[in-house]
Each structure stands twice: as structure tokens, then as C-alpha cells.
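The complex appears here minus one protein chain, its other protein chains still in place.
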Amino acid sequence: MTRHTDTVTDASTTPEVEQPYAELGLKPDEYQRIRDILERRPTSAELAMYSVMWSEHCSYKSSKVHLRQFGDKTPDTDALLVGIGENAGVVDIGDGWAVTFKVESHNHPSYVEPYQGAATGIGGIVRDILSMGARPVAVMDPLRFGAADHPDTHRVLPGVVAGIGGYGNCLGLPNVGGEIVFDPSYQGNPLVNALCVGTMRHEDIHLASAKGVGNLVVLYGAKTGGDGIGGVSVLASETFEDGGPAKRPAVQVGDPFMEKLLIECTLEVLHAGLVEGIQDLGGAGISCATSELASNGEGGMHVVLDRVPLRDRTLTPEEILMSESQERMCAVVRPDRIDAFLAICARWDVDAAVIGEVTDTGRLVIEWHGETIVDVPPRTVAHDGPVYERPYARPAWQDELQADAPEHLARPTSAGAVRDTVLRLVASPNLASKTWVTSQYDRYVLGNTVLAQPEDAGVIRVDEESGRGVAISTDCNGRFAKLDPYAGAQLALAEAYRNVAATGARPLAVTNCLNFGSPEDPDVMWQFAEAVRGLADACLELGTPVTGGNVSFYNQTGDVAIHPTPVVGVLGVVDDVARRTPMGFRHDGDLVVALGETRDELAGSEWAHVVHDHLGGLPPSVDLGAERALAEVLTAASRDGIVTAAHDLSDGGLAQGLVEMALRNGVGAEVGVPPGADPFVTLFSESTARAVVTVSQERLGAVLALAAHHGVPATVVGAVGEAGSDLVLTGVYDGDVVLPLAQLREAAEATLPALFG
Amino acid sequence: MARVVVDVMLKPEILDPQGKAVEGALGRLGLAGVAGVRQGKTFTLELDGELDESRLATLHELAGSLLSNPVIEDYAIREVTA
Amino acid sequence: MARVVVDVMLKPEILDPQGKAVEGALGRLGLAGVAGVRQGKTFTLELDGELDESRLATLHELAGSLLSNPVIEDYAIREVTA
Partner (left out) sequence: MSGMRVGVITFPGSLDDRDAARAVRVAGGDPVALWHAEADLHAVDAVVIPGGFSYGDYLRCGAIARFAPVMEPLVAAAEGGLPVLGICNGFQILCETHLLPGALVRNDHLHFICRDQRLRIESTDTAWTSSYDRGQEIVVPLKNGEGGYVADEATLDRLEGEGRVVARYLEVNPNGSRRDIAGIANARGNVVGLMPHPEHAVEELTGPTTDGLGFFTSILKGLVEA
């Protein structure tokens, strides 16, 4: 088999060669820009690099103009140590500790091969966190699937869950939360988002930059194979003169064991002070790592591609540059430290190879078999990609959707009907217990999990001495976002913020994963623009900066887009995790106090969805001032130790919230609808800025005073019963609703096993 | 009574971390010259009666969907003496 | 170059939940008359040079200790054409 490699010399001498730029996803003007930058045609290796780095996925070309708002509207805060633009943002949590966290999507691969797609999604986000110098300490998995009873959901969900568990468990990272939402809009396009949190000391923060002329560039971890090179195979088939390349895999397979070694090995070289700059290999593989490291550092790099350890010898240089083989990292190391670096890799059985060095030429030069195949200014690859101002417009159907308010839907008007409605909602797939899923995840490993599912937020101890820790929650109600994307993004933030506060943490910073349809559709682009604007405005008002995130476009089946799904993750800090507030009823005789104001807000609610299959109207109103006040009450109550439980109210309203609090520890309560209030609205409305807390008789005064001080309405609505007592709702139209815990448990627990077990 | 074996192997281009681990261990434990190891699965089916055309067709269909994942695996069916 | 396959099967008296699950699924999906399914593992080894007596002996030893657990599994070695 002979093949000719397209060199820089070839490119200069044969300007007329036609190149398959369109097949690689480049537009004619983008191709022309590359020619202008290089003042010649690109070599096929250069074309490969530009095409992948200028793709939507890597360059954010459709979203960039909007995402700028997260930087422009950054609230005043000294908590941000590293902001947007790095692999992940870093937040100061006090006492010299820093935390980094980020959420990313792996939607499309998980639809094709659920197990491996989800597994490699976890692998990728963990490497992002690792590359900041942090030890990964927990993961979360916000998931969206099609209808629960659809056969394809039956194919996708068990595989995704097994993949997340298989990879995360084997890595030794506790899974401390996530989401599972079913909605037909995700039928042909499930969402698999993965979040990772890492912790480090301030002085351990590392950045992706190649500094110091003469320093060595080391590629370490798994060998490079032909994974994820989809598009470039057109180049491969062109450059082979006879015979074809070996077949390239359609999906990537993860090796969590290798990743575990990579984590330990990386932390050891970082702590030994052997690393000048570091970068994980994710999308666009070596192309991305070398061009980003070079442009963030001295500006130049010389790479000898022949030195890359290969799993598959038939790979062409273009493919090696683009391969997305998992479990690889790239480090910049001083020559006098390279032996120590390689020794640590050897101790962990991790392959490592010096593939190049840092230069000050301002060029990224890559050679192959002694010839130069890439010679480009690295910034033009990594940072100067195209930027689109995609057209967007409020969809024609938006008004009609908002006008279709749920007021005409039949509501229950008797205690018996309310009882049936509660049981029906409790058993509905979105509200039912997620234990079938979460019991497949290790939540104990590392020994620092203070709260995990089904609590409102995951709480992780960071410092064993002081008890300092963090709380994290991710949320998004896609139905609300569909009704109004601006408000929907704010509601997602508000819910995650509230969840974190419910555990007693002070909300500090935000990450997000913006899952949308095609940016080429002006309707979708409008949803996106509105969601970003809404999130940025709300982050500014709540004082929680966006530290990073991810955009996933093209989530649609045919031309039907998913519900806009801006998943928002909020991280909060807890000064002493021993003071965290759990969600379940505990003590007989504690009083049940409702915080916040309930309005008749049922558009987009779980009730409208489950009972009437209805989506229309305007989502619950956003009141960020009220959210902030509520959060202050919840964190102060935790700090002062004056509440015994707290749970935020969201999907399913007060009724669902009480059920969850009762089932948590198997302790019931008697709760009354306040006189004069509408029982249905009281129990099922999804008004925001609300929570339920329990408090001992002695502390009631303190809690009511605290709420009054912050202007949060607080009403005593009932009392906790003894262990095993029923959940009783009184004053419900013509009587009481008695819900034995065994019956509630059966309703909540049976749904997912029956569907997927 | 027929006995049929369905062999399921990862496609050659797909990473096989298990095979890699076994390869390393065999070498360390003294088996020289191992150039590669791939791990696969087998399903041994006991069938009542003979494996006629129509059942073989059904089996092919299920081998390519249930027993193997065509995105990453290949399968082969062989009849063995029971 | 030799290619050797080591088949590893659960001993007949050991419960095979995976095989049971597959058996049920095959039946539900339309394959009639499945009387039993057992799931096993195969290791396909590529060896440099020939599989001589001494290497075969080493392989037997490792097949019975590393590749299979004699408490629950049996193994068989077969040479196939590479």
C-alpha cells in the first residue's frame, strides 16, 4: 500500500488542487479564509485541523455572539479564580480551597450507542476537570428521554444508565445527583449531559498553555486509534492511492480503568511540580490540544507526529490529528523534569511519548516522515474561527402557545379526586422514584458524600478537618422553556439555586449545558438567544457568575426540535457540612412551615402534563428577589441549626413535595390547606421561590422571625407525625385526604422497575 | 435437539480494553509471543427439534439485534453436536 | 503466526443469570423451542510463531488459573486457522 502525504511544499506548488472542504463541513467563504490566512491552499492535514476546529462543536460559531453576555454581565464577585474560556471555571470556596465544575453534553453518541456514548460522556467531562489540576470528586447526570413507554426509550435508557454507572463507578467517583425527565420531544434525540466537580488548593490551579521555549510536549494515556474521525475519512480515502484504509469505528469505546490510572498519574505529576501546562484531549484530539496549548502560551510548537503511539498503524496523519480516542492527556514539561515525569507514568502503567516542543516561531509546525505537513499560526486554528450572526425571530406559533392557558382544564373538586390526582402524579414517570436508576450508581466511594439523591442537592465534604464542602444541583424544566425561553432559563437557574440553598449551602456559581435544536432554524435561534439573555440577566441579579458550560445544537428529529433545554448547574458552599439540612420529615411533633407565596400557576405544570397532556400558557412568574430572600432564610436557618428539614417545591407542587419529605424517612405528617385558599392551587401549583421546612416547637419563633426579617411569607401548615404515620391533607374541599405511606411508596417505587426492570 | 453457538466478537476496529488487560497479564505470567488478544462472548443455545430454515432466519435476526450490538460487534452462528 | 481460542464456560451446576435472561428474551422475541441458554467467554489469542508443546502447556496452566476460575468455570483450548 503506498500513499502520498500532502506536504506544505506540495500545497505551495500545486495551488490548483481541488480539496473536499465541503464534505468536511466548511463553507466556501471559510475555505477561502483559510487560504487567505496561509497565503496558499491548506495541506490536507491543515484542512483537517481547520475543519474540525472551526466546526460548531469546537468553535461555538453560532453561539459565540450570544454567550458573550455571560462575560459582559458577570456579577461583582471575588469568588471567581478562573473564568469562562478555560477548560472549566474555578471558584474560591474559602480556606485556600478551590472548586471547579462543568457540565457537558454527549447527546448524539448516546443515541447511537447508549452505553458507550454515555460512558465516554462521563470520561470526557472528568478529563476537563482533571486538566485544571483538580481531583475529580463527584459526578452528576442530567438526562432527558422520550416517552417512558416508548420502545426506543426502552433501548436507550437502560444503556445510558449502565454506561454512566459502568464508567463512573469504575472510576471511583460518587454520583450525587442528576435528573431524569421523560417527554416525547426527546424521542429521537435523548439528552445525556454529564457534570463533574473537582477540588484543589489554590496553588494547584493549572492552565492549558505551552510556556517556555524548549519545553517538551508529552502525550500520555491511551494509544491513539481511529475513533471519532468520521468526516476526515474523505481525506484518507483521497490520499490512499491503492487499497483503502482499515475500517474506522463508528463509536468510541471508553476504558474507565485507563482513565482511573490517568487521574492518579496526572495528579501525581502535577503535585510533584513537573508540569508547566496541561490540556485534556477531547473533541478534535491532537489538533485541539496542540493549537490551544500553543496559542495560549509562547505561540509556537513543533510536533513530530510519527512519535504518537498508535493503536492502529493504518491511520493517516490527518486521522491522527483528528482522532478523538479517549483517555489521553497532553502536558508541557521542562526538559530537566521529563525523566521524573515519565517515571511516574511508568509507575502507573501509562504510555507516554514526547511528541514535540514549544517554540517562539508563532507557528504550529507538524512533521510526518520528515516532511512538514502543517505550518500554521495556531491562534487562527484555535481561536479565530468563524463567527456567525445567525438570523433569529420569535416563532409564529409562540403567541398561540402562550394564549392556550390551562384555565379551561378540568380540576379536581373533591377530596377523593385530589387523592386520585396525588397518587397519579406520584406514580408518573417524571415524579416517580428514580431509585431504579440511582441504585446503579455508587454514591459512597471517596467517603465524602454527605447528601446524594434523592436529596435536593448533592453535598460533598471538601475538607475533612473543617467540614467545608460544596452543594450542587442541576435543573431545567424544558416545558417552561418552550413556553418562554427567557423565563425558562431563569426558572432553571432559580430551581437549581433553590435546591442548593435548601441543603443549607450559599449559592456561588453557575455552569450550564444549553441543549437546543438546529441553529439554522430562526425559531430555535430565537429560543437560544432568549435563553442565554435570560440566564445572563438572572445570574447578574442573583450574583452567581457563569463559570463555563457547553452548547449542544442540532438536537432534533427531522425538523422538529427538542424543547429548549438550558440545563443549569448551581454550586454552593457550606462552611461546615455537619450543618447541612436534609429533606425528610424526622421528628414527631415538628411543625411544618410553608415558605413563599403560592399563586394560581399551572401552565407547563406536571399536573397539566400528566393529567391533560397539555402544554400552553405562560410559565410561573420569575421573582429573583424572592428567590434570593428564600435562599437567605434557608442558609441562615441551616447555619443557626434551627430547622430539622427543608425541601424546595417545584415539579408537582406542594403535594409532591410533602410526599417526598414523608417517604424519605418513612415519617408522615398532617398538613392543612390554609383557610380561604383554593385546595387545588395550594397543592398543585408550581409557583417558584417556595420551600417547606420543619421546625421544633421551641424554634418556631426563631424561624418565623428569620423569614419575616427577609420578607419571606411563612405559614405553619401542619405537624410531622410519628414514624410510619400517614400523610394526611386536611381541608381539601369536602374532607381529608389520607395517604398511607405504604401506598405512596408503592405508587412511587413501582413505575420505573415496571417500565425498565 | 440441536445445539447452536452464537459467537459475538467486537469489530476489529473497536477498542477492546478487556482483551488488552488479558494480553498484558498473559505476557507477565510467562506466555511468550502474544501479539494480541480479543475477548468475545458465546451463547450456547439448546433448541428443541431441528434448526430449520425459518428458525435459523429468526436466530440470525436476533443474533444481529439482541445478542450482539451491530454498532460495535459482529456475530457468527455455528451448529455443534449436542 | 498461530491463532488459539480459549473457551470459558460456567460449570453446569453454577447458576447463569445472564443466560437465563437471554433465554427469556429469545423466547419473547419469537424464537420457539429454546430449552436453555448458557453464556460463555472466548479469548482469541494471536501468537507469534507456532504453538509448540511447551507454550501449549503454559497456556493450559494459564487457562486454568488466569483465564478461568476453576471453582466456577471450565475451559477448552482450540487452535483455529489464522
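A, B and C are the chain letters, set down in written order, and residue numbers restart from 1 in every chain.
By our rule, a contact is a pair of C-beta atoms (placed from the backbone, for glycine too) under 8 Å apart; a residue touches a chain by one contact, two chains touch by 3 or more.
What you see is a predicted model; the values in this text were computed from it and never measured.
Trainee: In the full assembly, spell out which visible chains the left-out chain is touching.
Mentor: A, B, C
Trainee: Among A:Asp349, A:Asp559 or A:Asp640, which residue is in contact with the omitted chain in the full complex?
Mentor: Answering carefully, the residue with contact to the hidden chain is A:Asp349.
Trainee: Which of A:Cys170, A:Leu310 or A:Leu401 sits in contact with the chain that's absent?
Mentor: A:Cys170
Trainee: In the complete assembly, which of A:Thr449, A:Thr503 or A:Ser725 touches the absent chain?
Mentor: Only one of A:Thr449, A:Thr503 or A:Ser725 touches the chain omitted from view, namely A:Thr449.
Trainee: What residue numbers in chain B mark contact with the hidden partner chain?
Mentor: So the residues of chain B touching the missing chain come out as 17-18, 20-22, 25, 28-29, 39.
Trainee: Take the complete complex as the reference. Which residues in chain A touch the chain that isn't displayed?
Mentor: Interface with the chain not displayed, on the chain A side: 162, 165-166, 169-172, 255-258, 260-261, 347-349, 438-450, 461, 577-578.
Trainee: List the chain C residues touching the unshown chain?
Mentor: 10, 13-15, 17-18, 21, 66-67, 69, 71-72
The rule is simple: only the chains that are shown with their structure count from here on.
Trainee: Compute the distance, rounded to whole Å, between the mean C-alpha positions of chain A and chain C.
Mentor: That gives a centre separation of 41 Å.
Trainee: Using mean C-alpha positions as chain centres, tell me how far chain B is from chain C in Å, no decimals.
Mentor: A distance of 9 Å separates the two centres.
Trainee: Please output the residue numbers of chain A that touch at least 2 other chains, ranges allowed.
Mentor: none
Trainee: Quick check on the complex: what are the chain A residues that touch chain B?
Mentor: Interface residues on the chain A side: 112-113, 116, 222, 225-227, 246-253, 255, 257-258, 311-312, 325.
Trainee: Can you name the residues of chain B that touch chain C in the complex?
Mentor: 1, 7, 9, 19, 22, 25-26, 29-49, 55, 58-59, 62, 66-67
Trainee: Note which residues of chain B are touching chain A in the complex, please.
Mentor: Contact set of chain B toward chain A: 11-17, 20-21, 69, 71-72.
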